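Removed: one protein chain of the complex. Kept in place: all other protein chains.
This part shows chain A:
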Amino acid sequence: MEKFSNGLTLFFSLLVEAIPFLLIGVAFSSLLLFFVNERTLIKLLPKSPLLGALAGSLMGVFFPVCECGNVPVARRLIVQGAPTSVSVGFLLAAPTINPVVFWATWVAFRGQPEIVFLRVGFTLLIAVTIAWVFSHQRDMRPLLQPIVARQMPKPRSAEPASPLLRSGTFLMQSSGTTLKMDDPVTQEMIASGPAKPVSVKLQLVLDNMVQEMKELGAVLIMGSAIAAFVQVAVPRDWILALGQNFITSILAMMLLAAVVSICSTVDSFFALSFAATFTTGAQLAFLVFGPMIDLKNIGLLLTVFKPRAIFYIFVLAAQLCFILTLFINFYVS
């Protein structure tokens, strides 16, 4: 009974600490959805693969979304013709490299500031590397889900000879041109175009906030329950045996990160509950790997990429993350 009560106290302590950050996260992601136009942003991005990868990885600073919000944004980036390196870099880095997550990690790991900076540094390194690797794939379409590939801007040669022989829904425009209705850009315009007054947009923002809050809150609750359960119910000897070994501790935390699927805005509080028992490298592995790939995320990624591409990203991210954090365990901490 004592243990149960402790577990509940832990559970609620995680929740009351994390929910404010979750609220900030969903507020930002909802505002961006309705007030930022990615197309203007894409035009400003560098075209070189390496610089593009870096720019994409750092774009999270302007898009403070966690990994649940960034897949839709990355998808919009791809569809609107952003270079591969930019969208992949964004996909991997944005959930970690953004002000809200940085602040939350700072709050949680105030006592060990090196974790905060290593988290950002490693994420940037891994994201830029993978994005750079992917940029060597000239044409992304074989790696994308057909529905996304079809929405991408096509090369000129693929354009049908006659503008009449195209499938889709069209609106006749005044000058004899047509507007393709099922084009994602048009969809976007219809959904959130400048035609809507700000008051309506704000209502949509609040509505979206509530929706995301509900969805992510439920995942947060399950994650916190697991963290609290592990802390009170698993014998400390077991955890220490696993958590103090340089290699198993990292592998265990990476596996945990992938399974728990906790939102990156609040995952540092989850990791914090393992701060006393796990190696620094293992905590970093959790904080770096979790936002890139986890079970919840894979479902979302499948809406954009083919399984093959996700597998590549997963293997690359896992290996890089493992090697970097192992280095920390052996040589730094």
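Remarks
What we mean here is this: contacts are C-beta pairs under 8 Å (C-beta built on N, C-alpha and C of every residue); 3 or more make two chains touch, one makes a residue touch a chain; residues count from 1.
Throughout what follows, contacts and distances are computed from a predicted model.
For the omitted chain of this complex, the UniProt record lists the protein as "TIGR03943 family protein", which is one of "NADH-quinone oxidoreductase subunit J", "TIGR03943 family protein", "Secreted protein" or "Oligopeptide transport system ATP-binding protein". Checked against the hidden chain, the listed residues A:218, A:241, A:315 or A:332 yield one contact partner: A:218. Only one residue in the set A:61, A:276 or A:323 touches the chain that does not appear here, and it is A:276. Not every partner is drawn; the one left out touches chain A at residues 2-3, 5-6, 8-10, 12-17, 19-21, 23, 33, 71-72, 75-76, 107-108, 110-112, 187-188, 190-192, 200, 203-204, 206-215, 217-219, 221-222, 227-228, 231, 236, 261, 269, 272-273, 275-277, 280, 296, 299-300, 303.
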